[in-house]
Structure formats: C-alpha cells, structure tokens
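With one protein chain removed, the remaining protein chains of the complex are shown where they sit.
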Amino acid sequence: MSFFFEVLIGGLLSGVMYSLVALGFVLIYKASGVFNFAQGAMVFLAALTFVGLREMGIDFWIAFVITLGVMVVLGLLTERIVLRPLVNQPQITLFMATIGLTFVIEGVAQLVWDSQPHNLDLGIQDVPLPWISDSTGMNISTFDITAAGIAAVLVTSLALFFSRTRIGRALRAVADDHQAALAVGIPLQHIWGIVWAVAGFVALVAGMLWGARNGVQFSLTFLALKALPVLILGGFESVPGAIVGGLIIGAAEKLAEVYIGPMVGGGIEGWFPYVLALLFLLVRPEGLFGEKHIDRV
Amino acid sequence: MLYREAGQFKTSYAADQQVFPIRQDRIGVAAALVVAFLVVPLVANQYWLSAILTPFLIFALATIGLNILTGYAGQLSLGTAAFMAVGAFAAYNFVLRVPDMPILLAFALAGVSAALIGIVFGLPSLRIKGFYLAVATLAAQFFVVWALTHFPWFSNYSTSGVISAQKMEILGFAFDTPVRKYLLALSIVAVLAIAAKNMVRSSVGRAWMAVRDMDVAAAVIGIRPLPTKLLAFAISSFYCGVAGALYAFAYLGTVEPEGFNLDLSFRILFMVIIGGVGSILGSFLGAAFIVLLPIFLNTMAPLLEHRLGLQLPAGLTSNLELIVFGSLIIFFLAVEPHGLARLWQIGKEKLRLWPFPH
Partner (left out) sequence: MMTAAERRSGDVILKLENISLAFGGVKALSDITFDVREHEVRAIIGPNGAGKSSMLNVINGVYHPQQGTITFHGKVRHGMNPHDAAAHGIARTFQNIALFKGMTVLDNIMTGRNLKMKASFVEQAIWIGRARREELEQRAKVEEIIDFLEIQHIRKTPVGRLPYGLQKRVELARALAAEPSMLLLDEPMAGMSVEEKQDMCRFVLDVNEQYGTTIVLIEHDMGVVMDISDRVVVLDYGRKIADGRPDEVRGDQAVIDAYLGVAH
C-alpha cells in the first residue's frame, strides 16, 4: 500500500508542475483567446537563457531578473508581431500561428545559446526526504516537495492576483468580451502586455524547476504537450481547472504507468493522459470547470 | 496577352465544369506531366531523383491528404505522421505475410488500414471541434507510434521496430533504381491528385467545405455532419497511408516508428499552410517549398561562410530552418492565408491583364 501512495504522491507532485505550465496557457487563453502552443518553447527559452547566464558566472538573482526581462520582451513582441495582425481570425488560425512561433523561439534559443543539454543546480538536493522515509517507508524526493511547494505558492498567488486585484477584474472583462472591455475603457494592449509578461514569468519558474530536475534541454519544449490534456480536463478558461487537472493527470499517468504499463509493454505515459482527457471530453465537452456554450443560430 | 481566356466561350455546362476550364491551364498541366514523366527521368541525376523529387512527390501526397481534412473539411489534424506510419507498417506486413501480394494492392490496403484508424480517431469530431479535436489527433500521433514500437509483431520482431521495405515488383518489372522508384511514385501521386481534384469539385467536396464554413447551415440543407467529417478523416488518412507506404518503399527503404513523429506531422501541416489551405495545387507548392528550403539553406551557408571568411556556428542552418519555417507560417497566416497557391493565382490574374497594368 505504501508503494501505491509513493507513486500517487510522486504523481501529484509532478502534477503540480503540470498545473504550473497549464496556468501559463490559461492566462493567455483568458486574456486573448489564443491557445499558445509556444508556451513549451517559452519554458525552454527561459531555462536556456537562465542557465546560459549562470554559466557566464552571473549572480543567481541578476540572471533571474535578466531572464525575466527577456521573457517579458518576448511576450510583448509576440503580442505585437504575431497576435495583433491576426486579431479576429478564427482560434484555430491563431493556434497554428503559435505553432509557427514555437519553431521561431526554438530556433532563436538554440542559435543564441546552443543545442547542448545543460545542468542547472538550484541548490536543492534530489534525495528522499529522511523523516518521511523513516516514519512511513516511502521515498519522496526533497526536490519534488520543494518544487511542488514553489509551484503551489506561485499558482495560489496568481489565482489570488487575478481574482482579487483590479487588473484581475479587467482581465476577466477582457476574456468575456474584447469589444465591451474596450468600450468601458479597459486598456486592452496594457492588459495583454501584463498577461504575456506573467506568462513569461511562469515559464521561467517552470523552466528552472523542470530544468533542474531533468536538465535544460530540448525536451523541455514537450512540456506543452503535457499541459494539453491537463487543459482539456480542466477547461481552457479555468484557473482552478488547470490546478485540479494537473493533479489528476500527474497522478493518473504515474499510476497507469506503474499498474497498467507492465501489461502492455510500458511507456504509456506519452499517450495515456490524452486518452484519459479524450474520454472525459466525450462525457463533458466543456471540461471540469469550463462554461457550457449554447450554439445560437 | 498569352494567358487570357477571352474567346474561349463555354457552350455547355460540361465544358464549364472541366477540371481546368481555361485552355492555357490545360496546356500547362499537360506540359508539367510530360516534363515529369519524360524529361525528368532523362535529365535528372540520382541525387535529384532520390533525395529531392521522390520525397517531394510523397510529401505532396501526404499534404493533399491533410489538405482534404484540414483545408476542405476544416478539421485540424496534428497526427498526419501517425497515419503515414500506419500505411508504411501495413504495407510492409501485407507484403510480408500474404504470399504473392501485388505491391499496388498492398499500397491500397495500406491506405485502407490508415483510413480505418483515421475513422477511429475522427469519431470524437462528433462532439468536439477546433483545437479540442486537434488534441484528439495528437492522441493518435502518440498512440500509434507507441503501439508500433511496443508490439513487435508489427515490425516482425526486429530490434527497436525498424522495418526494411521489400522489393517492389509489378508484373515482373522491378522498381529498384531511383528513376523507377520516382516513376512509380509519380504515377501513384498523379492518379491520386486527380482523384482528389475530382472529389473536391463534386458534391462530396462541397459537403466538406459546407461543414467547414458553417456546420449548422450544412446540416439544415441536409448534409449530415458526422458522416461527412468521418469520410474526410477516412479519405485524408487513406492518402496519408499511401504516402507513408511510399515513404518507406520508394524513398527511405528503412523506417522506424519514431521516424513518424510529431515533427513530421508539423512539417506536413506547414506544407499545407504555406502551399495553400484548401488547394490541391498548393499542396504541391507547399511540399516543394519545404523540401527545397533546407537544401537551399545548406547550400548557401558554406558559400556565405567562404565569402565572409568566418566560421558560422554549428547547427546554424538547422536552427535557421526552424526560424524561417516558423516565421513563414506566421507570415502566411497573417498576410496570405491561402498561401503560395493564392500568390500563383494573383500572378495569373496579373498575367491575364499583361501588358496593361489594370
């Protein structure tokens, strides 16, 4: 039984990290109606920039601030160069544009830095937490706990920020109706700028945590693919949905890998979340917390 | 003055509904076919045939397949490579396991296998739309590659799922040289391209476009949305399946499931976007562009290096390729959503007026 819990907790911990990445998607989707496939590439760019600066001997916090600056500039440029010309296009077109953006960011990141994997040390050790293994016999990594803690703090504070502050209210207005938001005097561009900057910040934290865990390398871009089923489960427009969806997907994929995997030859982590999300979608197309839309004709 | 339909009066609806109603277009297509079938095999060298022209044709076929689904029926798919993989492995197994299996029949069955898988993954389109559906096709992408890797039967128990395509023979004639492989691919692609062109100008094509443009209105005039979408999934996957079989048999020879990854799916999506969403001609243009661009960059880089006398960083061209592809996607989506095919058409309209400006 303790093995079950060990797997479950491991899954939930990585689920928090999925939530973090998914949150980046939800923010941008809410503000500009764009499903930003490039979020994964942004995580990659952030991690690569940070590790590159660190390797040049730059102090941790200075590197952090510079990288954050890079991400904010990237967000603003994306808003201006990619999204503004495509305003009022169908969502699917915007989605394809962000696939293009993914390629650009990946290319630029590797051109400026390089294509080699890097190690990133945040000073947190990846060893089983002693008091848990002593008392229960379960191996839960210190790093996973810390990372999940950081992610949880970030997720909570962002959720609060967007539900309690003026900017948050403006964002919700923008998400509901662009035209109406403009009409009541909400500066749309300003809000978009903030949201892309926040998404960049989320990408940076996610990139640092994942990069420290698995190395800073190209596979970080696949985080976007992990976040997709989370979003389907949680609904594209829901912050709580991203959190709960992340936890469910994280736990389910680990449990499936351990208990179902051996029966079919393993390696099912890649597609299991998708199938899970799809089955869910057939039952409840709007996601866990999404709103139901009525087609008007 | 050369390209002008003035004086070509249509006296029947049959004449007006030909594939290419304008005489110059008919001449152009005929000329292209003559060049492709007769001139190219005589003049092209091995490198051009096996590294550029044959893959170009195969990618064009896959692009037509995706264009049927995405461009005409409006259902975005990110799982094109998976359907190609089904085609490649199905053809391999049909030839392997059925004695005296004719190769063309094996290709057709490969297409049918891919079509069946396509229908399965198209079923969610009953309830979901847009990028929700795109995510369903991503499930196809990951699941198919996983299944082909983890069930060794598919690759006849070879290590890491690698298969080597068998020899292609039709009525005792072996298609074993680059020229012959090219001609076989060309014949199949030409036939299927014409079939696709016929479908998109018939009622089935109109039903696809109707569902794409406004599904409620389509249902109201009697088009059943689900069968229409599923047929698009099936036919699109058939094309991708045949393309996958050719990819293994006529181009690479040896393939593994991992070769049919998401990257390949994206590449074919890019061919659709750059070539022209909802255009058969655009499928060829897009495929040509994306096949040629890396070659162009790889040729230019050393020249540039030599001319400037400096050492360019390693991986420059592959990264430049990513940047150029990505930027072009954004550019075409924003500026010319109908891609190169539309530019071609604008060119023709200009030519029609030439030498007068208006």
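So that you can tell them apart, the chains are marked A and B in the order they are listed, and the count of residues begins at 1 in each.
Here is the rule we use: a contact is a pair of C-beta atoms (placed from the backbone, for glycine too) under 8 Å apart; a residue touches a chain by one contact, two chains touch by 3 or more.
The model shown is predicted, which means the values in this text are computed figures rather than measured ones.
Q: Please identify which residue in B:58, B:199, B:290 or B:330 touches the non-displayed chain.
A: Missing-chain contact among the listed residues: B:199.
Q: Can you tell me which of B:96, B:116 or B:219 touches the chain that was removed from the display?
A: Only one listed residue reaches the unshown chain, and that is B:219.
Q: On chain B, what residues meet the omitted chain?
A: Touching the missing chain: residues 13-14, 16-17, 195-196, 198-199, 202-207, 209-210, 212-214, 216-224, 231, 235, 278.
In the analysis below, only the chains that are shown with their structure count from here on.
Q: Round to the nearest whole Å and give the separation of the Cα centres of chain A and chain B.
A: 33
Q: Residues of chain A touching chain B in their complex?
A: Those residues of chain A that touch chain B are 35, 81-82, 85-86, 89, 91-93, 95-97, 99-108, 110-111, 114-115, 225, 228-229, 232, 264-268, 270-271, 274-275, 277-278, 281-282, 285, 295, 297.
Q: Name, in rising order, each residue of chain B that touches chain A in their complex.
A: 76, 124, 127-128, 130-132, 134-136, 138-139, 142-143, 146, 149-151, 216, 262, 266, 269-270, 273, 313, 315-316, 319-323, 325-330, 333-335, 337
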